[in-house]
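All protein chains of the complex are present and in place, except for one that has been dropped.
Each chain gets a letter, A, B, C and D, in the order it is written, and its residues are counted from 1.
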Amino acid sequence: MSWADGVFWLLAAVALLTGWRVFRTDSMVRASFLLLASFIAVGAMMLMLGAAYLGFATIFMMAVEMMVMALFMVMFMMNPAGLNPMVMVHQHGLAIVAGLVTFAGLSAFALSLDLPDRPLPGGAEVIAPLGRELLGPSMLVFESAGVTLLATMLCVVILSSRSGRFGPSDLGSVPPAVDPAIEEDP
Amino acid sequence: MTALIALALILLLSGGLMLLLAQVEVGPMPGSEPQKVPFLGGSEPATHAWQRFHLRYYPMTLLFIAFEMEMMFMYPWAVVYAEIGAKALAEMGMFLLILSIGIFYGWREGIFRWQ
Amino acid sequence: MMGPLTALPLTLCVLFAGMILVGVLDALAWRLLGRVPIDDDDRLTLGGLRAVIRRQSISTERPDLAAWRLAPALYFGLAAAGLALVPVAVAVGRAPVDVEAGIVVWGAVEALTVIAVFLHGWSSNALLPLMGAYRFVAIGLSIMLVSMFVLIGAALPAGSLRLTAIVESQRELWNLVRQPLGLPLFLLLGLAITLRGPLDYADAPDLAGGTSAEDNAQLRLAWQLARAAMLVAFAAMAATVFLGGPLGPVLPGPVWLALKAGLVAAVLVVLGHLLARPDASRMMTFIWVVLLPLSFLDLAIAGLEALR
Amino acid sequence: MAVSEAIPRGHRQVRYFAAIGEDALAWVEGLARDAGLRRVPTPRAASLLLIAGRLPERSWPALRRVHDQMPHPRAVLHWGEGAQPVPDAVALAPAATPAVAMRALQGDLDRGARGSSPDLLPNEPPAPWLGKGPHGQGGEGMMGGTPYGRPMTMRGDELRDGLRLDAHAVTLGPFAPMLPPGLALDLRLQGDVIQRVEVMQPPFRDAMVEAPFAAAIDRPMSAAGLERARAVHHLRCLGRFCALRGAAAPAARAYASAYRATIGGRVDLGSLRRWLWLSGLRPGIAPGLGTLSAAQRGCLSGPALRAAGVPDDLRTRLEPYTGVGFAPIARQAGDVRARIDQWLAEAAQALDLAARLEGLPPTTFAEGLEGPAGALGAPAGGDRGDRPALDLDALLRGLEWGQAVSVLASFSPDALRRMLGAAG
Partner (left out) sequence: MTLQAIGVVAAGLIGLGVYGTLSQQSIVMLMMGLELIINGVLLATVGFWSLTTGGLPEGQLLAIVAMAVMAVEMAIGFALVVAVFRRREVDMTDRLGSMKH
């Protein structure tokens, strides 16, 4: 049980505990930043596993996403700051059972694994091969990710801004009838 | 690995130092009720300030998350760029072009303003 | 590779020295540029500390006290982590913390700084800080993108994300010359994360001090010290990435780094006192429509130049 | 550079929060030249409360709240005449300079020689909540009750983007540092965009601004002195605007030029113009911001009216000015940018006029003259009573907070008071 294992289990405990607290706190801002703490713990674990780039990339990407998450949760949730206790739960029993079954099933699967044991050589270069992979054989993944992100951007703009193609989207943005005489029923 | 430990130590210890300074209770009393009223230029606040705050740049933040993914792809590209050369520039140019279409469309739809 | 035992004291000492320098710079700028101390800030001076000792610390009616105290601590910790990345000496080529993806760590520091400022504004449950916090997130997130494109542009010739490699790649030509748009765009980020001048949407005078409107005594001093620390960290990072860090003909490495960082900090303080703050929505449009394409152009310049 | 004393040895900076009453804005801004006094934007950062000028009765409750929001040890200094809003305040005659008294007060506080001024309001929570409600925090269900003493904001209508989220009702008080002194606004906000504005209290009267001009109606005054006073007023307004927009150096330059103009020294507005251009103040303001509708334009007067395209200036018809060939400056846009340019241009013109009118003997303007914020006592210009009152709600509705503060700061406080139709 070297100190590396000790740190790993500490980070695992942090990740799981903050993950659980996310659904237990009343304040939405605390919930978002607890989830960020869970992601940072996972990022640190990735760093310990040798993924020098992915660890910090996870931390910085999740910091941004949890900031946006906090903004939206406060914008839409009732009682956003948890001044009154937050009771926003339904089908609680089912959820607990599903969670436990998922955990049990996946961990049983993980324990029964006997994959080849080829650990990453210590101090190996990891970012350059990823770069070559990205620009070489997996270039299709790279460009299709770009197109997917473009599709996401367009979809986000269309869905979230009020200006629909034919007038405000919440008034239905109904296209004008070809023959103005025919009254379009809303 | 030791660099990571050093970074973590620096972050935690300096943060802890400031946390200690920030919460040392000094001064006669923790604050009477009229002292704790938030400052609004002398007016009485009607409600709590915490609210479902209607931020006006939400489309920008959503587009930002999608655009942020591009950074994730650009860092490894930057490392091998000098090695691969013009082909890498062309690929990243196309990638950037694709995502700039998204930003141009967002700008045309007016999401970079207060909604 | 410096062990944690030497890295930690070195970083903290450089940080405190830098903060005292920032206090002097602010006082100098205030005296040089005009007599009117419009905004108040506690400085790491005896007067500032003495003022805090006997002050009463009051909170608001129902704040998120843990988050309120966490914000300056997180802000100061991020400044220290940012400073620790900076390579101090060329000869030994070592930084207190020499990680393979130095720029990505700085990106994480920027992102978490935006969160620290938002937490500082949110947690006091008062309207003026809340508006300051929300306004800052819009500008902080937008300007962060521009800074990352510029940093990637600096990493291209070095062929690595490691800061020591970036310093090495500037041995014959500084990045300031190689990509002229780089430093000006990066300075704008500096103004944003140290809450100064035109990009100070969090602690602005039109919100009576914004996120610091409800701060008093220790919290106020802690926030201003963290702000000064972030200026030191940013100045060191800008000097490293664009001005060749410890590289320099005669003087030893650390002296060059200190001089260049001091220059960048002075420029930021002057810009902070000089430039006016546009409306938030106008600035957000300006960043996305003008500065982002400029950073693309800067990246293209760096890319073409690295091909040569 | 403006003359000011360095901080005397042994004294640290005195941090004070200024509650500015009637006729006192110019005094408080004059204090800024003293390096030992620092005006802070919130009472939280202050150890002294400086009450400047006379406070009308209606603003005393607000002053008590501001006084109680200061951390201990604290003290109060009432600089001016009029009744004492705070019982154990140190009174100071209007003529005296407060710097010495403030340093003495601060010294007593530090040494403990003076007790901290006690709370003026009772020590109870805004609404009784402790122990009430199922969980003892005074709330019911998710949004009900008064958790921790205050109710929660409820949803309301939305002007701009159709998301009906929380409509936050808030009043920003007479002593808000970013508003003209005395102005209290009742705002309905969605986020930081204003849905509805209602003026609770108009700005306090500031007779200091028009004192020399009002005096010129009944006894002879030197025209050059009047023009210098006009320049000082415009430069101060410009300095206030720059400070609110975060351009500290140009603001300091403007105040320094105003100070040199008061003591009759040579003022170089060219350098101020360069500072303002360098600071990017103008491009930061949205064009067309704060333009009044045609119907509303009737309530404008003085530089604001001339910035809105109406070159109406009494000086074109008065004797000493026609002699030196005075021509009014007018702009068309009538927005915040035009009003700022108008201030700067008219300040330069006033200083130039002052130089030209230097030699003339003092004259009386029995039939009225052009004050800094509009015509004074002028029968020819039509009496001022019939001007429509400014509808602030129409002007500020739909603006984000920063823009609304800039629009309010683009009028001089006294002009704004007159436009809001406040008597007295």
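A few comments on the model shown:
As a working rule, contacts are C-beta pairs under 8 Å (C-beta built on N, C-alpha and C of every residue); 3 or more make two chains touch, one makes a residue touch a chain.
On a predicted model such as this, the values are computed, not experimentally measured, just so you know.
Though it is not drawn, the left-out chain touches A, B, D in the full complex. Interface note: of A:27, A:84 or A:160, the residue touching the hidden chain in the full complex is A:160.
When the missing chain is restored to the complex, the residue among B:3, B:18, B:37 or B:66 that touches it is B:66. The set of chain D residues touching the chain not shown comprises 155, 161-164.
Touching the omitted chain from chain B are residues 58, 62-63, 65-66, 68-69, 72-73. Remark: the residues of chain A touching the chain excluded from display are 4-5, 8-9, 12, 15-16, 19-20, 22-23, 31-32, 35, 38-39, 42, 45-46, 48-51, 53-54, 57-58, 61, 65, 68-69, 72-73, 76-77, 88-92, 94-96, 98-100, 102-103, 105-107, 109-111, 113, 115-121, 124, 126, 129-130, 132-134, 138, 141, 145, 148-149, 152, 155-156, 159-160, 162, 169-170, 172.
As a working rule, only the chains that are shown with their structure count from here on.
More C-beta pairs in contact connect the chains of B-C than those of the other pair, out of B-C and A-D.
Note on chain placement: the centre of chain A and the centre of chain B lie 16 Å apart, centres being C-alpha means. Shared interface positions of chain A, defined as residues touching 2 or more other chains, are 53, 57, 64, 68, 71, 75, 78, 81, 83, 127, 161-162. Looking at chain B, residues 4, 27-29, 31, 35, 37, 39-41, 45, 48-56, 61, 64, 67-68, 75, 78-81, 83, 103, 106, 114-115 sit in touch with two or more other chains. By the touch rule above, chain D contacts chain C in their complex via residues 1-2, 4, 12-13, 15, 32-33, 35, 38-42, 44-45, 47, 71-73, 110, 125-126, 147-150, 168, 170, 176-178, 191-192, 239, 242-253, 255-256, 275, 278-281, 283-286, 289, 400-403, 405-406. Chain C makes touch with chain B in their complex at residues 1-4, 7-8, 11-12, 15, 52-62, 69-70, 72-81, 84-85, 96-99, 101, 103-105, 107, 122, 124-130, 134, 137-138, 141-142, 145, 148-149, 152, 155-157, 159-161, 208, 213-214, 217-219, 221-222, 225-226, 280-281, 284-285, 288-289, 292, 296, 299-300, 303-304, 306-307. Residue ranges of chain A in contact with chain C, taken from their complex: 27, 29-30, 33, 36, 52-53, 56-57, 59-60, 63-64, 66-68, 70-71, 81, 83, 126-127.
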